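Dumping the structure here so I can ask a few things about it.
One protein chain omitted, others in place.
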Amino acid sequence: MPAQDVRELRIVGFLCNWCSYGGADTAGVSRFTQPTDLRIIRVPCSGRIDPLFIVRSLMNGADGVLVSGCHPRDCHYAEGNFYARRRLEMLKRFLPITGIDARRFEFTWVSASEGQRWQHVVTEFTRRIHELGPAPTFNPASEADWNTLAVKAGQGQTCPCHG
Amino acid sequence: MSTGRFAVLYRKLGMSMQIFDLATADLEFVAEVEARSHQKIRNCYQCGNCTAGCPYTFAYDYSVSQIMRLIQTGQKEAVLKSRSLWLCGSCQSCTTRCPNMIDVALIMDVCRHMAREAGYATERSVKIFADSFLASVERHGRAYELGLMAAYMTRSGRVFTDVDLAPQALMRGKLPFKPHQIQGREQVARIFERFRKGGDNV
Amino acid sequence: MRIGVFICHCGSNIAGTVDCPSVAATALTYPDVVFSTDTMYACSEPGQDAIIQAIKDKNLDGVVVASCTPRMHEPTFRRTVERAGLNRYMFEMANIREHVSWIGKSKDLNTGKAAELVRMAVEKLRRDKPLIPKRFETVKRVLVIGGGVAGIQAALDCADGGQEVIMVEREQTIGGKMAKLDKTFPTVDCSSCVLGPKMVDIAQHPNITLYACSEIEAVGGYVGNFQITIRKKATYVNWKDCTGCGLCVEKCPSRKLPDAFNEGLCKAPSINIPFPQAIPKKAAITAESCIMLQKGKCGLCAKVCPVKCIDFEQKDELINVDVGAIVVATGYDLFDWHKYPQYGEGRYPDVITSMQYERMLSASGPTGGHVKRPSDGKEPKNVVFIQCVGSRDKSVDRPYCSGFCCMYTAKQTILTKDHIPDSQSYVFYMDIRSPGKLYDEFVRRAMEEYGAQYVRGRVAMIYPKGDKLIVRGADTLAGTQVEVPADLVVLAVGAESAKGAVALGEKLRVCPDQYGFFVESHPKLKPVETNTAGVFLAGACQGPKDIPASVSQGSAAAAKVLGLLSKAMLESDPAVSRVNPARCVGCGKCIQTCPFGAIKEVQDRFGNPKAEVIDTVCQGCGICTVTCPQGAIQLEHFTDNQILAEVNALCPPKMFANYE
Partner (left out) sequence: MFKIAYYPGCSGQGTSLEYDKSTRAVCKALDVELVDIPDWSCCGSSPAHTVNHVLSAALSARNLAQVEVMGMDKVTTPCPSCLTNLRTAAHKMEDPEFRTKANALLDVPCNGDVDAQSVLQVLAENVDPELIKSKVVRPLTGIKIACYYGCIMNRPPELMRFDHHENPMAMDNLMTALGAEVVPFALKVECCGASYGIPRNDIVMRLSGKLLDAGRDVGADAFVTACPLCQMNLDLRQGQINRALHEKFRIPVFYYTQLLGYALGLDRAVLGFEKLCVDPRLALGKIKQPAQAR
């Protein structure tokens, strides 16, 4: 959706390996064109997605976070996506309290065969994020070169409570 | 496209098949039909279900599925000059049974509109009847059969149309001699005026 | 750490819309990356050798390949790095084809995105640890679900390969759809003559145990060690004693039941043996229509049974078995043509389905192989076949081609001519789909030698006129409408997923597509595998298939099973959860949430409760990791820090910016 001239926004995706990641692959194999903003992080199951990951992404300045797993009852691990659903639903209600616009976070279900649906989900979510615009930042300087920052991020220790 | 024009002529004279130059397909025409009908012409895979159901096929020059095909291939002239457009009874058989859920009857309607706008009337009598009908509605606010018949006969020159039925109809009081004038007929007339004044009526 | 990065062009698939060299160049600036290059085909032999060479030359201890989806080639490259002496988990992949080059138009944006995906992979790799798989024993036994031709083939191949086979069939007999067919295309040889012997083999093979009238109740466990519960439904006949003599069938006074095996063309007794060649050849009672079971009187069958094997008290029984692998061969069902009201919705008895016609053609069928109109028993002269009934039709949510209808219709026109020499067949078709050895020749023969009249167009309506049915369709080649006065109309009904497939899929954790057909692991390279290790697919349960294709898949699935069970030990994926005892407070939340019972409570030497993961049982979903309030249990290879590292790679923490 965003043409070249439109500046890309930072959208992080957490996808379960079996359904949604496969669905994204199917979309690719079928050449279903999508906006390029999304960066996908692959996890075994939506049940593996700690709300912390989402909050961290948003606090670090992500403009949007998209989570997708297997359709309820289709979970490769039987019930992982039920846990995910409950956790993410809670998170969605909790986000505004932290001063984060809940519209910047969405979760959905896409199966490995639903390439078309994935294209739709990505396009719609990206449109929504572009309508919301870039997430408010505390320090314009942080808009500086992602790369050098990332390197530091790499070297920096991650919070101890997650050994 | 000129091949189109002559071809239609030849065809009328039963002289030849027509050859379509697919390279000169009129894509704007296709786009316009799609825009005005909100239907996707490409969804038609030519199964012929519309033709199979269409009660009017025997009277057509192109069957419904052929019309759909001609639109797909952008043969504007052939479509707009086709007799079939005017003979479609909008009975909805095609629309109801299309496996691709295309509103075929609507597309026929839209093409008929475009044919009118382009000044074609391959089935003159049908056009005249429609015009006469609307004329009487414009004048009286309601359809007035007797007046409409008279108008039709004079315009079409077919003065003996249904004369055999007139007695029975009149005898049974089915053809009132005077029209039902409604108070709001100016309102109705204004509808036609405004319509003729044009503006965006597509 | 010394990381090597390889950016794959995949021919032009990636290089077409991604500037691979510049991505490789950018990658060199990432921490710990000591080597970075782009390569034409990373997965090719030279490609893999180059990786091995680089590992040796640059003594790398971790590798990132940016190419296609890991779901495709992760195993390939893991083997590659292993060949170079690295642990296979010191490898990460960046998916810059399916997720970048194939979906993004702008080369600039794609290149930027690719570089970032590589950076994510690098950051994750920097936190990877070598992992050593555990080894475990497998149960040398196979479960085959479904006794159609695909299941039969799979079962026989597995049994011949020396494996013990459990076959579960929902119906009273195996044989599936094929057993109902009269002849098969393109050879026109007798279906039961081909299938019959194989069915007998199933019954007689020492390695095969058959449970008919049975369904899968529950599935537990994992590859190599599945625990299966089978529900054997009450047949009210003690099969151990039943000889299949059929006396009871003759005597049964209740004959209201539509004969399922004969597609409802005739009525069946309440106690019945579906057909003479049935396997197992045992009688079974249908409770709904049995006078004894409904009204409590009759019991004629019990009286006449020479071996006294009727047992009206019989109940369903549950059977538990452990198996190492599962073959799903649940087949398909036929489309319900009543969704087409223009074909009469059953008001016209002489409109029948292709399968009903097969039964009519079959010598063992209700009409003894004589073609008769259901309405008046007359022999039809004009037979009209309508193809694509429930195929390639969005309006009934069946946009797919069922594949075999064109062929069986051609066969049926040929058989019609054989049965009724002075008959004329008409076939309404949209396109003829006849790829396959001798297939198209077969269709041509139907037209050229047997004079079947093929009409290119759909049929809009069927209505009676006198004792005929007027079939009104289109002949799009002639460009007009056609009408045929038919004596019999045969609808070539398409295939849809078997009833109950979705529910079974949930138990097996095999996901169905939107039409209920099971999804294979990879459309090209893993046609009979599923995403659940140890569960394989055979036949039409994966999508409409004809007999040759189903049989091939049966054998293919069997080959996969034999390959799997030929190993003495299986290696478990070491990417499992691991407990840090120092941090674990023994709250037991993880034990409650684990779907697989893979976590047990142990006591440390001070007697404090601690969680402990059973490696071979853990499936690596990571639900526990998120549940643990202490962060004490971490999913190896997907630890919080590894995932957060990827997050940070994408969204650098603001604090660093603030320190600038």
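Letters A, B and C name the chains as they come in the text, with residue numbers starting at 1 for each one.
Methods note: contacts are C-beta pairs under 8 Å (C-beta built on N, C-alpha and C of every residue); 3 or more make two chains touch, one makes a residue touch a chain.
In this text the structure is predicted, and so the values were computed from the model without any measurement.
Among the chains on display, the ones the left-out chain touches in the entire complex are B, C. Only one residue in the set C:Glu137, C:Asp189 or C:Glu345 touches the chain that does not appear here, and it is C:Glu345.
Residues of chain B that touch the chain left out of the display are 55-56, 58-59, 87, 89-93, 95-96, 103, 105, 109, 112-113, 116, 123, 125-126, 128-131, 133-134, 137, 141-143, 145, 149, 152, 156, 161-162, 164-165, 168-169, 172-176, 180, 182-185, 187-188, 190-192, 194-195, 199-202.
Residues of chain C that touch the chain left out of the display are 341-342, 345, 347, 461, 463-466.
As a working rule, only the chains that are shown with their structure count from here on.
Residues of chain C found to touch two or more other chains are absent. Of all residues in chain C, those touching chain A in their complex are 26, 29-31, 69-71, 95, 97-100, 102-106, 108-110, 112-113, 116-117, 119-120, 123, 126, 505-506, 509, 511, 513-514, 519, 531-532, 575, 580, 583, 593, 595-596, 619-623, 625-627, 631-632, 634-635, 638, 640-641, 643-654, 656-658, 660.
Remark: chain C residues 342, 388, 392-396, 430, 456-461, 472-476, 479-481 touch chain B in the complex. The part of chain B that touches chain C in the complex is made up of residues 45-54, 57-58, 62-63, 65-66, 93, 97-101.
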